[in-house]
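The full complex has more chains than appear here; those shown keep their coordinates.
Note that the chains are named A, B and C in the order they appear, and that numbering of residues resets to 1 at the start of each chain.
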């Protein structure tokens, strides 16, 4: 019998210089994959090193959380970069994290676009391909994108390795897209509901959409948010519920 | 019979975004090693890619020209960073260039500190060791420093690979140090004199100091400046004179 | 009899740190209004001071050329800032230039958005109002926008002072919009044609559009480009032709 298995990923290393953000230690105790900020939206080099050490100590897999260059906007504002700019920016950040990772005896296993770049890469097939092609030029590093999005189809169609993720705390529309954040109910804050959705996503790969129907998502990883103490506690509850249900918690890479 | 051999290095890739600097094509036609700016003092990722391609096309060896984070000051202002900050900043820049280099089929062979960081690394043994140790943590990448400087002795004393360089257009004091730039005659602009000094440095490894005596420098590379059209022409003259004198022009790495 | 009068404006002060851009001295000899970069896309504080002095010496009027925060992209990439971010960024840059101007005995008379922010302010009435309202909160400073654009109507409709400009080297569509740069013929490089269009715009306020019809633009200022030596020469020719035709060259503020 095959045990269902899921990866848990979260954004960490989002401090910058004198500023602290998130409870990285608590989050790293829960997840199997850590998306580490690489200096463009957060994460100065000293912070990156400390984050890499903290992840490696727990054998949490390391991903490069690459962003538009927008520190003051935390990478959350769409910036109309050209494809060649995005490709170069992604490789710059990936390489920076790779060298720092190597210096502490570990390495980078995947790349996840952050914030506005994530939204664009999932929605715009051309940008997904730009990123996936850039990664292909330096090895065989998968890109982590939203399950069911046009970006996933485009990168896979181009023969690139992709890992898919779903959000247990976000509402999905019947066509499999995330409901926009500004819509009422787009973010699910009820802890029991989030845990229940985690279980569904990890067992049969489905989610209940905004019209009550179940659709298949089939994600390899669940994204847990980590920038509030509450989020770390919720992540822990989700993990415990998954384990209690006999689901394997394992990194994809 | 052993043919004397010298490497010629210059700083390139110092454009940034919409701003152009230097005549990189002309300089790359002359040198054997190219110190490529990595984003901290110059050289955005798109510029870095273009520079890497231009260097690789000519089989010019690639070095990471790493700097303090000071774009507006072009890395020329001393910034009192802690050692752990310098180590992390060096690895960040090196890694960024490594990934971009790999994407175009080449790789980084050495690291040269830029500007104020260069001055500090040459003068301060602790900082030279910080940088050399950081490099040792990711492979066996030599650091390029001023021949005869305390930094060279410290890094070598720590068992780290070091490549030494000399400046044909700078005056040396009798103790082997560079005369400070503010001193009259510190920078030698007479072309014939510079070429003559190149020949001396490449053949018997000596330089005539400010008091007229010759001292031994023994540098493996000569640094040619490249940020004016005139400098590129002078670099070409120096190269031609070296070749005419039967000296081998060859990269150190 | 009323003499037709036109203002000539150009972007200057676009150097940054060690990087030079444009022939500011030549441009300042021609224009009556200078759009000075304020640090977000170009123009570090030392450069701003030097530019202010150069403009004040010639009694050229000073405007703040305000941008999105995007140095590496030179402010040319659309950045999806919120209105409150734009308002605060505009005031930040304006105030910075105001203090530097005051320190050299001059002052700022208008604000012109730069690059992608200019395009957005001209096209999006809400953003034009955000900027005009921000300016109204610190005095009575006009905003310089594209004649005939929705932004002009919106800011004026809100009772804010607006100055309009036209481009003699850009093609206009029959509805009075600029032809997008990617269209063939969108940028007019023929010097005689540009000068001819300057004369038309300054005398009867019209321009010949892409379908050959003349439409009325009615701009108070002509924008001359200044970031190439050639552009400065063309600007001079345009000025001389305007003066020869008896048109007054005078700042609007």
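Just so we're on the same page, contacts are C-beta pairs under 8 Å (C-beta built on N, C-alpha and C of every residue); 3 or more make two chains touch, one makes a residue touch a chain.
All of these numbers come straight from a predicted model, not from anything done at the bench.
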{"item": "Identical protein chains across the whole complex (3 displayed)", "value": "4"}
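Methods note: only the chains that are shown with their structure count from here on.
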{"item": "Separation of mean Cα positions, chain C and chain B [Å, integer]", "value": "42"}
{"item": "Centre-of-Cα separation between chain B and chain A, whole angstrom", "value": "40"}
{"item": "Junction residues of chain B, two or more chains touched", "value": "44"}
{"item": "Chain B-touching residues of chain C, taken from the complex the two chains share", "value": "15-21, 42, 44, 71-74, 76"}
{"item": "Chain A-facing residues of chain B, complex", "value": "39, 44-46, 48-49, 84-85, 88-89, 91-100, 102-104, 134, 137-139"}
{"item": "Chain C - residues contacting chain A, complex", "value": "69-70, 72-73, 77-81, 85, 116"}
